[in-house]
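Complex shown without one protein chain; remaining protein chains in place.
We call the chains A and B, going by the order they appear; numbering starts again at 1 in every chain.
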Amino acid sequence: MFQRIIQLLLKEFLQLRRDRSARFRLLIPPIVQMLLFGYAATFEVFNVATVMLDQDHTQESRALVDSFVHSSRFELVAVADDRRQVQAAVESSKAQLGIVVPPGFAELLRKGQSAPLQVLVDGTNSNTALIALGYAGQISGAFGQTYAQDLAQRTGRALGRPLVSVKLEERYWYNPNLNSRWFFVPGVIGTLTLITIVNLTAFAIVREREVGTLEQILVTPIRPVEFIIGKTLPFFFIGLLEVSIVTAVGMWWFRVPFEGNLLVLLFGTCLFLISVLAIGLLISTLCKTQQQAFASNFFILNPMFILSGFSFPIATMPQALQWITYVDPLRYFLIIIRATYLKGVGIDILWPQMATLAALGFGLFGVAILRFSKSLD
Amino acid sequence: MKWRRIKAIVVKESLQIVRDPRSLMIVLLIPLLQMFMLGYGVNLDVQHIPLCVHDREGSQASQGLLHQFAASPYFSLQAPMGSDAEIRKSLDSGRCNLAIVIPAGFSKGLADNGGGSVQALLDATDSNTANIAANYARSVVAAYSAGVQMEFIRNRGGTVQTLTPVDMQARVWFNEDLVSRNFIVPGIVALVMAIVGAQLTSLTIAREWERGTMELLISTPVQPMELMIGKLLPYFLVGMVDASICLALAVFWFEVPFRGTLTALFLTTGLFLTVVLCIGYYVSVAIRSQVGASQVALLLTMLPTTLLSGFTFPIDQMPPAVQAVTYIVSARYYVTIIKALFLKGSAWTALLAPILCLALYALVMVFFASRAFRKTLD
Partner (left out) sequence: MADSSPMQIVVDGLVKRFGAFTALDGISFGVAHGEIMGFLGPNGAGKSTLIRILCGLLRPSAGRALVAGIDVAGDPEAVRRRIGYMSQKFSLYGDLSVVENLRFFGGIYGVSEAEMPERLRFAVDMAGLTGREDALVATLAGGWKQRLALGAAILHRPAILFLDEPTSGVDPGSRRRFWNLIHALSEEGVSILVSTHYMDEAEYCHRIALINRGRLVALGTPLELKQHSLGGELLALEGERIGEAIAPLARAPGVRDVAMFGNALHVLVDQAALRLPALLALLAGSGIADGRGRRIDPSLEDSFVHLVAAKLPPTEVAS
């Protein structure tokens, strides 16, 4: 049995070695993509294009405007003369946020009353808008509190001492600076592996079938299991190599801290690769032509990627969709890789994900082999 | 260029499409299913954040604060924790994303020095969710704090003038309720179309090579331009049907407000489809094996369309070098246009720049795709 599998393995590697463009396709794109997407995927919000309208023209209003301008979150792109200009700037997407300090702002503040500050935001990208509003709230809130305390101290109002308040002390664990790259870079590693390997494997058997070599191989005494193992093992190694390369880029280029144990990640990766290979194989046995394999690839990979929790939290999806995500190996692998990277946890915490991946992988593999044996009759 | 030859190719390609009903079904069903799944799946609205609490005090005051958290729709309270170790474990395993820890002297602090603090421990692995969750937690605590302050002042016989010296009044335009689906679903349309488009044509040439029909085709007087037009036209029609399905679902099923004009929508959709089909065709011409063509088509469409088009990740937040790369991602222009048409109802004139870019892109791609095909075997 081993002799036959080794022969098949040799053949696969020989074919790969001959195919120079394949080697290129396997090595360069993951690195380029890793660099590109590692930088592209970010939900952080800095330098929101902001247009200002100060209708109050007082020391206070200028101080407030300054506190916006001096924060790294907002960038002043225009100063408007009237409301119409603010609206026009937001409408034409020149600015994403408009801040209007209405007349009488300082007067209300000095009287200790609530002074309105109007913020106009382009909500097209609701996530950016929400976060920008959060920052605007923090800045205006902090400005107001400081001002009120100064005022209280100067005038002895509010019983001569600062108001009692409950503060929330936030501690951001695992990612203290809320660096979204730390979240996405491990995600990109998993996604790239998924896409490359499923695509390669999906063509493995269809191609032999279409070219006609499958028949030739099947008249030899090789057994379906042996054939499939020999066919997929090379891709397994390619997958490991790919993960290693992009993980290295993630660690040393993007400097995402790796807190966990490399062996845990390796183990998780192996389990992930098994289920990924099985999915590719299943496509390969279900499709008659390479054309169909190609269509199925796209059909399966896209939801697997979007629904994996890569950028959209699974917890916010409708229940029915959440069930679908349970059969998505990327979902589990993302949890494993992010947890080993950032949380530094081990198998004691990650065993449920690993067990599911293993069950998923071997289950799918079994189905693929069954399908394959059947499709021969 | 002879219409006669183009027609012959159009008829042949159409027949081949119809002859393979399985592939045709896939091509028509894919967008439908993907729109459904992805339309529901893409959601950045943070709700029901799993929250665990560790109340070290257990007083009326601390329970009052926790009650406010429990009442908020943004959080869903899990079982209370007994120790720091338990909290660590539930954050480690991802059972909770946020832990609120109320210290032992919480209510005493409120009574004596007029201040207290509670700790929020956030799992910031997903920094975006953590950021939004922290905002919500802050507003829950601020509301509680306001209540405490009112009482404090009233107890001492004072009058409450204001607790919020600066009252920020936010008005949100275009996507008034900040529903993330509204801006992501139009992007999904672009994604699905990019994928279907690339998939439709990226194998047409590779297939002819592998089946040996290409040699015969080359030996005929057919011109590269004729071959391209003839091969792309039927797929363009299929692609427009796909696009219409996607757009209809976005408007009628996911109820994304559509404020633009249909003419602008279909014109730009046609342009984008042309670009995508030409890219697929080009790849197919350049790479003669089907596996290779598939791999490259996948590389060129799926991730760039998702990550570099502004579909979810705002382009202006990317480093300049990556921003420069986004200019060669055709979906960038289409996503800009389609979002503006859906949510802003922008007029032609406001979208002139991206529309022109897209048209130019289409022209360039048609040029390259038609030139790429060489009628020789060397």
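Here, a contact is a pair of C-beta atoms (placed from the backbone, for glycine too) under 8 Å apart; a residue touches a chain by one contact, two chains touch by 3 or more.
From a predicted model like this one, the values you see are computed outputs, not experimental measurements.
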Which displayed chains the hidden chain touches across the whole complex: B
Touch criterion as defined above, residue of B:A8, B:A146 or B:L233 at the omitted chain: B:A8
Positions on chain B where the hidden chain makes contact: 2, 4-5, 7-9, 11-12, 15-16, 19-20, 211-213, 215-223, 375-378
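In the analysis below, only the chains that are shown with their structure count from here on.
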Distance from chain B to chain A - Cα centre to Cα centre, in angstrom: 11
Residue ranges of chain A in contact with chain B within the complex: 21-22, 25, 29, 33, 36-37, 39-47, 49, 64, 90-93, 109, 111-131, 133-134, 136-138, 140-141, 143-145, 147-148, 158-159, 161-176, 178-180, 182-183, 191-192, 195-196, 199-200, 203, 207, 210-211, 290-299, 301-303, 305-307, 311-313, 315-318, 320-321, 324, 335, 338-339, 342-343, 345, 349
Parts of chain B lying in touch with chain A, wherever the complex brings them together: 20, 22-23, 26-27, 30, 33-34, 37-38, 40-50, 65, 89, 91-94, 110, 114-132, 134-135, 137-138, 141-142, 144-145, 148-149, 152-153, 156, 158, 161-176, 178-180, 182-183, 191-192, 195-196, 199, 202-203, 207, 210, 287, 290-292, 294-299, 302-303, 306-308, 312-314, 316-319, 321-322, 325-326, 339-340, 343-344, 350
